[in-house]
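Selected chains from the complex are presented in situ; the others are not included.
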Amino acid sequence: MVKVLVLNGPNLNLLGVREPGVYGNDTLEDIEVMVAGRAADLGARVSFVQSNHEGVLIDTLHAAAGSFDAVVFNPGAYTHYAYALRDAVAAAQVPVVEVHLSNIAGREEFRRSSVIAPACVGQISGFGPRSYILGLEAAVGHLSESR
Amino acid sequence: MVKVLVLNGPNLNLLGVREPGVYGNDTLEDIEVMVAGRAADLGARVSFVQSNHEGVLIDTLHAAAGSFDAVVFNPGAYTHYAYALRDAVAAAQVPVVEVHLSNIAGREEFRRSSVIAPACVGQISGFGPRSYILGLEAAVGHLSESR
């Protein structure tokens, strides 16, 4: 059975509360319930980690290799400058799919590029909570193919 | 029944032949077959258009509004400079999802940004032919939600 870690970065614990006009009304827990439901359909097992600490996210990515087959990762604002996190993704030895709730290409200048994405399999952005579900499918599909 | 146009831009007619190390061995027809299969599962109808002409792509987007509910669009290298195409997406009056076979964030500098994406619902890149299937699901999901 495929095991996927859904990893969330800074400020995503505030979902549903923080700028709902941009990020929607779903809380992180709501999204986790949706993702778990879709995982069940796909015969995958999902775990969830959220942290506001770059160091914790790096540690978690390092530990992922032994326990998970893939990671679906929303790095929040670390997306735009955290090269240490990028190196952790590159070193993670499990495929990582980057996801974003909002369409980062259409927001402030500094949000338009990702220093993490070059180390990922691919990137999905702009579909709200569905970005996570698409990310899960992408990860599972990627695993099925590279076996 | 939901109708989706899958629109492909320049050079994508050469898929399977052109730089298979980057773009894979599937031809555009192979991908269309896969996408049509997934559309059937989702109860959607898909049509396919490919053109190397920016003007034809614009005309097609203009005409889409009356005939389709959404567009899944791989603009090829027009992604990086074709502002007229961006305006056509913005004016299209149907939601457009941008997809890419390769992970454009990890390629040459000029391929890392998209002038089209800000006018789209969202962007999916890096999953090979599966990018189209995820794009189709994203489009169908988006339509179901905004009704």
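Letters A and B name the chains as they come in the text, with residue numbers starting at 1 for each one.
Here, contacts are C-beta pairs under 8 Å (C-beta built on N, C-alpha and C of every residue); 3 or more make two chains touch, one makes a residue touch a chain.
Here the structure is a predicted model, which means the values were calculated and not measured.
Enquirer: Of how many identical copies is the complete assembly built, when 2 are given in place?
Expert: 12
Here is the rule we use: only the chains that are shown with their structure count from here on.
Enquirer: Which whole number of Å gives the spacing of the CA centres of subunit A and subunit B?
Expert: About 23 Å separates the centre of subunit A from that of subunit B.
Enquirer: Touching residues of subunit B toward subunit A in the complex: what are they?
Expert: 103, 105-106, 112-114, 117-128, 130-131, 133-134, 137-138, 141-142, 145
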